[in-house]
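One chain of protein is taken out of this complex; the other chains stay put.
Read from first to last, the chains carry the letters A and B; within each, the first residue is number 1.
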Amino acid sequence: MAGQATVLEDGSRLSQLDQRLLGVERFLALISGLAVFGLMVLAVVSVGGRNAFNAPLPGYVDWIEQAMPLIAFLGISYVQRDGGHIRMDIVISRLQGRALWLFELISVILILVLMMALVWGSWSHFDRSFDLGAPLWSRDSSIDIGVPLWPGKLLVPIAFSVLCLRLSLQVWGYGRAFVLGLETPVSVPMNQDAAAQAAAEAEQFEGQD
Amino acid sequence: AATEWNASVWGKRRAFTEHVEKLAELVSEKTDGEFTINVSYGGLSKPKENLDGIEIGAFEMAQFCAGYHRDKNRAITVLELPFLGVNNLDEEVAVSHAVYDHPAVKDEMAQWNARIIMTSPMPQYNIVGTGEPRDQLADFDGMRVRATGGLGQAFEAVGGVPTSVPATEAYNAMESGVVDTVAFAQHAHLSFGTINDADWWTANLNPGTVNCPVVVNIDAYEALPAEHREVLNSSIDEAIDHYLANYGGLLEQWDSVLDEKGVQKVMIDDAVIEEFRTTAADPIREQWIADMSAQGLPGQDLYDLVQTTLKQQRGGN
């Protein structure tokens, strides 16, 4: 498990919250993975139905488009927890101590502001497709079989809100590290150099072949 | 003061966007460049979200098709009912604009902060495909066809499976086998390249067409200086005339395009078309009227409006 090694834990309030949120994040990520698997099954059924029974799956394209938000967004906070979103660390890997925590703090605050704005924006995108007075509450539906689009659109602000919680914890974690001048703060991804990170990545493959 | 508008359309410049281009040209000309409209091909929004963009106020003008999202624009989907009986582009303009003037349509569009200024008239859709021509109703069974709105429902009524990738992906979809056939108007078969992959084209299936209005953001429209609004309004007929003339030219050359691409022109038996019509037209129309009425929309009224406008149009000529 590459993730576990990079975020330290202890019995503090912050770390407890971190682990509780991690449980939610892992659950959402698992749903996302299962949705990928579902996509695969859907394609097998579609190809099979078409070729074996001349019975193509109605709304195949519509269903895939419905599944994509599940796949693309639900894991976003899980990745942020371990510091897995790609970045260039050529500058930041040279920093240490308070200077490093300050950089990280500013970075996560900016991301938090961005994501709060996007929760608003993606909620309004959902809201435009949702109408309590309409059949299936739908004011926007897919082309072929008319599946309501609002559930997929609603997933975006939900996933982004979970990410906002995660970012708030990281603001707390980095802020605490900066104020107290900590060396090994809990509940934030530790800044590893690229080689150590690669080692962690390769760890996944150990003993599995 | 100078007014700068953005118009969101998609694909590339083609017969289908000529009226928007012409409108932009006319308003700029008539105001000495004081009022300009930049036409953006896909840079500002995806086609399916053009109405959202209008509601947000991200751009001032946009084009969209009713069948892309029937729940967003239920009232105008009357114009996409199969076998409606529209015979040419002039009639298409007349019925579209009559429907756009109906209060129910205006109300629904106002929910999107949108006001329809003109239609993008298109001839009857016909399908292209590869291999043996599909000229019997039985051939439509299990056929995956890119056909939106009422057209999709019509093919569904005879066993087809509507599979609607975006227009810009229609060529890929056909070539890679996501769909077996694509229903488009002539200009789109040309512009999106489906004619290049086709072995045959149905010349007379004529099951109906798609309705794609051009809208403006109401706030932006009302904020226009009076003289600019006047210029915009007065240029619409000219823009449509230009569109019709341009499309007419395209239709005249169509047969030579088919020859050049080696596409077989398939004439379908009247009996087959009649069977298609009886299976698809009446049930779909009745269902549509019932659905609309259940949602508090004047379905019957809108349908009657189409028919009376058609009669008037024919009587007047």
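One rule holds for everything that comes next: a contact is a pair of C-beta atoms (placed from the backbone, for glycine too) under 8 Å apart; a residue touches a chain by one contact, two chains touch by 3 or more.
One rule holds for everything that comes next: contacts and distances are computed from a predicted model.
Participant: Name the absent chain by its UniProt protein name; which of "Pyruvate ferredoxin oxidoreductase alpha subunit", "Heme exporter protein B", "D-methionine transport system ATP-binding protein" or "TRAP transporter large permease" is it?
Facilitator: When "Pyruvate ferredoxin oxidoreductase alpha subunit", "Heme exporter protein B", "D-methionine transport system ATP-binding protein" or "TRAP transporter large permease" are compared with UniProt, the left-out chain turns out to be "TRAP transporter large permease".
Participant: Of A:G75, A:P148 or A:G173, which sits in contact with the chain we cannot see?
Facilitator: Reading the full complex, the residue touching the unseen chain is A:G75.
Participant: Quick one: which of B:T130, B:N246, B:T279 or B:Q295 touches the chain that's been left out?
Facilitator: The one listed residue touching the chain not shown is B:T130.
Participant: Using the document's definition of touch, tell me which of A:V7, A:L21 or A:V61 contacts the absent chain.
Facilitator: Considering all chains, including the one not shown, the answer is A:V61.
Participant: In the complete complex, the non-displayed chain touches which residues of chain B?
Facilitator: Answer for chain B: residues 4, 6, 12, 38, 40, 42-46, 48-49, 52-53, 56-58, 130-131, 165, 168-169, 171-173, 175-178, 197 touch the chain left out.
Participant: Could you list which residues of chain A touch the chain missing from the display?
Facilitator: Against the left-out chain, chain A lists 26, 29-30, 32-34, 36-37, 39-44, 46-47, 50-51, 61, 64-69, 71-76, 78-80, 84-92, 103, 107, 110-111, 114-115, 117-118, 120-125, 152-153, 156, 194-202, 204-206, 208-209.
Just so it is clear, only the chains that are shown with their structure count from here on.
Participant: So how far apart, in whole Å, are chain A and chain B when each is placed at the average of its C-alpha atoms?
Facilitator: Centre separation, chain A to chain B: 39 Å.
Participant: If we count contacts the way the header does, which residues on chain B are in touch with chain A in the complex?
Facilitator: 52, 55-56, 67-72, 141-142, 144, 148, 152, 161-165, 178, 294-295
Participant: Write out the stretch or stretches of chain A touching chain B in their complex.
Facilitator: 50, 54-58, 60-61, 124-125, 128, 134-135, 138-141, 143-146, 148
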